[in-house]
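This is the structure, below, for whatever I ask next.
A single protein chain has been removed from this complex, and every other one stays in its place.
Our next item is chain A:
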């Protein structure tokens, strides 16, 4: 159902987490950061090489490498500068 991943977000874009496909350790770490299904994420910055990128997750900014961000599948791309929402679906 999800066609794109976190690594595809451009700076300023937001979307909602659909599912996380990563190895168990990384999946747990991302869940601990509050990255559960329906969580809104915004890409806030990219490093000079474009990878890693920084994401706003529940009020905290977390940097992820492209290969890790690809495992976070997204849905419902928000228009840029949309009002900040919270969890869409739980």
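Quick note on the criterion: contacts are C-beta pairs under 8 Å (C-beta built on N, C-alpha and C of every residue); 3 or more make two chains touch, one makes a residue touch a chain; residues count from 1.
Criterion: contacts and distances are computed from a predicted model.
Asks: Have a look at "EfeO-type cupredoxin-like domain-containing protein", "Ferrous iron transport protein B", "Nucleoside ABC transporter membrane protein" or "Extracellular solute-binding protein" and point out the UniProt protein name belonging to the hidden chain.
Replies: "Ferrous iron transport protein B"
Asks: Looking at the whole complex, which of A:8, A:63 or A:77 touches the chain that is not displayed?
Replies: Residue touching the absent chain, from the options given: A:63.
Asks: Looking beyond the chains shown, say which of A:8, A:33 or A:78 touches the absent one.
Replies: Candidates A:8, A:33 or A:78; residue touching the omitted chain: A:33.
Asks: Residues of chain A in contact with the chain that isn't shown?
Replies: Output for chain A: 11, 22-23, 25-26, 28-34, 36-37, 39, 44-52, 54, 56-65, 67-68, 83-84, 86-87, 90.
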